[in-house]
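One structure, pasted below without further comment.
Here the complex is missing a single protein chain, while all its other protein chains stay put.
Chain IDs A and B follow the sequence of writing; residue 1 opens each chain.
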Amino acid sequence: MSYLVAAFGVIWLAVFAYVFAIDRKCEKLEKEIESAGKGPKAD
Amino acid sequence: MNPLEKALRLTEHPALRAGLFLASAASMLAALYLSLVWAPAAAGETEAYRIMYFHVPTAIMAYLGFFVVFAASVGYLWKRNLVFDALARVGAELGVLFCFLMLATGMIWGKQRWGAWWLWEPRLTTALILLVIYVGYLMLRNSVDNQAVRARYAAVFGIVGFIDVPIVHFAIKLWGNVMHPVVIKSASDAGMPPEMMLALRVSLLAFLLTFASLFLLRLRLEILASTASSRLSGETR
Partner (left out) sequence: MRGILRAARAILVKDMRTELRSREFLGNTFMFALLVIVIFNFAFKINAQNAPQLASGILWIAFLFAGTLGVGRSFQAEKENDCIQALALSPVDRSAVFLAKLAGNLIFLALVQAMVLPAFVVLYNLNVMENFPMQALVFLLGDVGFMTLGTLVAALSANLKAREILLPVLLLPLLTPLLIFAAAATSALIGGDDPAVYLSRIKFLAAFDLIFFVVSTLVFEYIMDEL
């Protein structure tokens, strides 16, 4: 039984960690695009 | 508008993303219930046999991911459209993820069933070599800076690597039989009762939908990254 739990733990931890990592990167990029899209403020 | 941004519009359609997410969540719940509670216990196996309902779909998803790499690589060399390159990258990453999951769940099951985490059995060994080939593919991608060059190199390696897959499996079968003639058959080879078959089918569907949602999510990241780099480089010009 503990093997069963371990197997599911591995699957869901991996998938959620992956989704979470992607989501964070997406958010970061979206912010970057937004700030870049607002025009040449940096100069 | 570059072709990647066109693809972005399609994948960003909220109905598509939300629908896929809901469908995968619902089917995954159904699969969990069917395989963990509803499916009958297998004769002569402990409860750990139920790992099979998730192990087999992860294996199929891994091969699906690697097939996407191959198809997209051929597409890139043919059409020179960077959308194909993004597809290949996403396919490789998901393939590696599911290949890792296939190995991990397989090893956990094997520890319970065979008493060892690992046997040098043809299927396991093939999966390991596959993982190494596609991690190499991702390493290759990470070590080229120029986008067009990276797309080309990756496409060539993606094609050669995928053609190697069946040959690796065939060779390892030959080698495995020479070393130890007993080839352990997995549970899915036995004639299964219809309930088990149904649970496996539902689980497969759930993983397919999850694969699709992950694919869209990851593709969006790829597209955002390319938009960001093109916007930023446009800004500095």
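Note that in this section contacts are C-beta pairs under 8 Å (C-beta built on N, C-alpha and C of every residue); 3 or more make two chains touch, one makes a residue touch a chain.
The shown structure was predicted, so the numbers you read here are calculated from the model rather than taken from an experiment.
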*What are the shown chains that the omitted chain is in contact with?*
B
_Option from B:42, B:60 or B:77 whose C-beta touches the chain left out_ = B:77
_Given that one chain is not shown, which residue among B:28, B:59, B:72 or B:159 touches it?_
B:159
_Selected from B:56, B:168, B:199 or B:228 as touching the chain missing from the view_ = B:168
*For subunit B, residues in touch with the removed chain*: 77, 129, 132-133, 136, 139-140, 143-144, 148-149, 152-153, 155-157, 159-161, 163-164, 167-168, 170-172, 174-175, 178
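Quick note on the criterion: only the chains that are shown with their structure count from here on.
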*Between subunit A and subunit B, tell me the centre distance in angstrom, where each centre is the average of that chain's C-alpha atoms.*
18
*Please name which positions on subunit B make contact with subunit A in the complex.*
36, 46-48, 50-51, 54-55, 58, 97, 100-101, 104-105, 108-109, 111-112, 210, 214, 217-218, 220-221, 224-225, 227-228, 231-232, 235
*So in the complex, which bits of subunit A are touching subunit B?*
1, 3-4, 6-8, 10-11, 14-15, 18-19, 22-23, 25-26, 29-30, 32-33, 36-37, 40, 42
